[in-house]
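The next block holds one structure in the form of C-alpha cells; read it before the comments.
Every protein chain but one is kept in place in this view of the complex.
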Amino acid sequence: MTDSFLVDAVFWLFAAGALVTAYRIFRTDSMVRAAFYLLASFAAVGGVIVLLGGEFLGMVLILMMAGEMLIMAIVMVMYMMNPAGLNPMWMVHQHRVAVAAGILAFAVLAAPAFLVDFPDQANREPATATAQLGEELLGNSMLVFETAGVALLATMVGAVAITSRRGRYGVADDGSEEPAMDPNDAEVA
Amino acid sequence: MSEFPSPQLAVIVIGAVMVAAVYLVTVLERLVGSVVAGTPWQLRHGLAFPLRAAALLLVQRRGTTERPDAAGWASAPALLTALAAVALAMVPLGARLAAADPKTGFVVFSAAIAFVMIAVYLHGWSSNSALALHGAYRYAAQALSFQIPFLLATLATALPARSLSIVDIVTAQQPLWNVVRQPLGLPLYLIAGLAVSFWGPLNLPDAADLAGGTSVQDSGVARLLWKGARAALLVAVAAMGAAAFLGGWWGPWLPGPIWTVLKTLILLLVLIAAGHLLPRVRIQRFVVVAWVVLIPLALANIFVSGALLLL
Partner (left out) sequence: MAGRGIRVGLRQALAQLAAGAPVPVFAVAGAGARERVADLRLSREIELVDEPAAAQLLLIGGLVPDVLSAPLAAVHDAMPGPRCTVFWPLGASTMPALMVPHAVRIPDSEDPVAIIVQAQRAVLTGIRASDPPLLPDVDPNPWRGIGPYGQGGSGMTGGTPYGRPMAELGPDRDGLRLDLLPLAIGPFFPRFPTGLIVEVTMAGDLVVEAAIAGSPFAALGADATARRGLQPFLRALSEPVSIAELEVARARDHLRWAAGTLLTQGLRALAARVLRLARSATPAEASAVASLTRHLELVRVPQWSGAGIGCLDRGLLAGLGVGPIGRAAGLAEDARTEDPSYMALGFEPVVMHGGDAAARWRLRMAEAVQSLELAGRAGARRTRTTGLVESPRGRLAAGDAPFERLRPLLATLLANLEWGDAVTTIVSLDLDLEEAGLVSSSRVGAEAA
C-alpha cells in the first residue's frame, strides 16, 4: 500500500503522544493541565484504536473522554485547596516512592508488548461493523449492556432528582438548610 | 464509500471552505443585524467588513494577564478551529463529494462536538481572569446538559439509514426527508446546535453580562481566531443539520452540492436570526429544560422513529 508509511508515521505519532502526555500528567504543576494531559493520552489511544480497525470504539472513546476529563478537571479543582487550580503544585506525594512505582508499573504494563507473540496477518476491516456491533450488543452481550443501560438511566434520573429545586428542607432558591439538631439552637433569620 | 482523490486535497478544500464559512457568517450576521436594527445595509461596506475587521485584529498587539496558562490560552482557539474543521469535514456535499466518509461518521462528528467543551473551558480558565473563568464553568454546565439531547436527536436520523455513515444517512432520505418523518428532530437539533456553538440565546460563556466572558482578555490574533472558529463551528452545525434532517443533496432541478449549500444557508439564517431576536436564556433555566424537557422529547423521538421502522 502506498500510504503505509503515512499510517506508520501516524501510529508512531499517536503512540509517542500517548506516552509523553501520560508522563506529563505527573510532572506538570497544574491540576487542570494534568486532567487535559490525561485526555490527550486517551485521545491518542483512541487514534491508535481507529488505526487498528476499531473505528467505532476509538471514536466513542474520544467522545466519552471529552466529557469525563472535563468533569475530572472540575472535580479536581473543587476538592483541592488551590484557587481555580492556577497555583503551582506537585501532582505526587512521596517523590521517590512515586517515581519507583511509576517506573515499575510502566515496565510491567509494557513488557507484554515486547514479550508476547502477537498475530501478524493483516486484518480486513469487516464491511458491516455497525451491524456486527449491533448484533453483539443485542445478542450475546445483551444482559451486560442492558443492565448497564438501566443502571445508567437510573443514575441519570437520580442525578436530576438530586438537583431538583424542591429539596427536603424547602425550595433551593431560598437556601435549604436542614433544621438544627437542637431546636433551641435554631438561628434567627 | 466516497472520498476525495487524496487527503491533502481534502485538507486544502476544508480549509478554503472554513475561510468562506467565516466570511459568510460575518456578512450574514451584519446583514441580519441591520435588518433587525432598521438601518440600511450598504453592500460594499458589508462585504468588505470581514476583511477590515480581521485586519484590525491582526494589527492589534496581544495583551496578556498575570500568569495565565499560556499554552492552554493559545491552544484553545486552535483546538476550536480544528474541531470545527473536523465537524465540517464530516458533512458530504454530494453523493460522491465528501472530504471523508468514515463508516462511523456520525460518531466522529459527535466527538468533535463533545470536544468543544474542552476548548471553551481551556479558553476561559487559562486567562486567569474571574469573568472568563465564570464563562468557562457556565459552558461546562451547558455542554453537559445538551450532549444527550444532541446525540439522541441526531442518532434518530441514523435509524432509517441503518448506518452511522453520514452519506448513508443522507442517501436514506431520498424518499422522505427526516424533518418530515421525525418532526421533533430538527427543533431539538437546532436548540442543541445553538448550545454547542454558544450562539445567540445560548451564548452563555461569552455573555454580555460577563463583559465578554471567556473572551474578556482576548486581543489581537487570539481574538480573531476565536471568533473565526466560532463562526466555522456554527456553519458546521448548520451543514450537519441540512445533511441529517433536510435531505442533504436531494432536490429537483439543481445539482446536489448546490442543494446542500442552499439548505445549509437556510439553517444558518435561522440560527443567526435566533441570535438577533431571542434574548439570552438563564443558565439555570437552560440546564433544567435540557434535562427535564429535552431529554424526554429526544427519547420519545427515538422510540417513535424506531417503532415506525419496526412496523
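Each chain gets a letter, A and B, in the order it is written, and its residues are counted from 1.
As a working rule, a contact is a pair of C-beta atoms (placed from the backbone, for glycine too) under 8 Å apart; a residue touches a chain by one contact, two chains touch by 3 or more.
Here the structure is a predicted model, which means the values were calculated and not measured.
Asker: Among B:103, B:123 or B:138, which residue is in contact with the omitted chain in the full complex?
Answerer: Counting the whole complex, the residue in contact with the absent chain is B:138.
Asker: Quick one: say which of B:165, B:203 or B:264 touches the chain that got left out.
Answerer: B:203
Asker: So which bits of chain B touch the chain we can't see?
Answerer: So the residues of chain B touching the unseen chain are 32-39, 45, 48-49, 51-53, 55-56, 58-63, 66-67, 128, 130, 134, 137-138, 200-201, 203-204, 207-212, 215-220, 223, 275-285.
Asker: Could you pull out which residues of chain A are in touch with the chain that's been left out?
Answerer: 29, 81-83, 86-90, 172-178
Simple rule for what comes next: only the chains that are shown with their structure count from here on.
Asker: In angstrom, rounded to a whole number, how far apart do the mean CA points of chain A and chain B lie?
Answerer: 25
Asker: Across the complex, what residues on chain B touch chain A?
Answerer: 67, 69, 71-72, 102-104, 107-108, 110-111, 114-115, 117-118, 121-122, 125, 128, 133, 137, 140, 143-144, 147-148, 162-164, 288, 291-292, 295
Asker: Mind pulling up the chain A residues that touch chain B in the complex?
Answerer: Result: residues 30, 32-33, 36, 39, 55-56, 59-60, 62-63, 66-67, 69-71, 73-74, 84-86, 129-131, 156, 160, 165 of chain A touch chain B.
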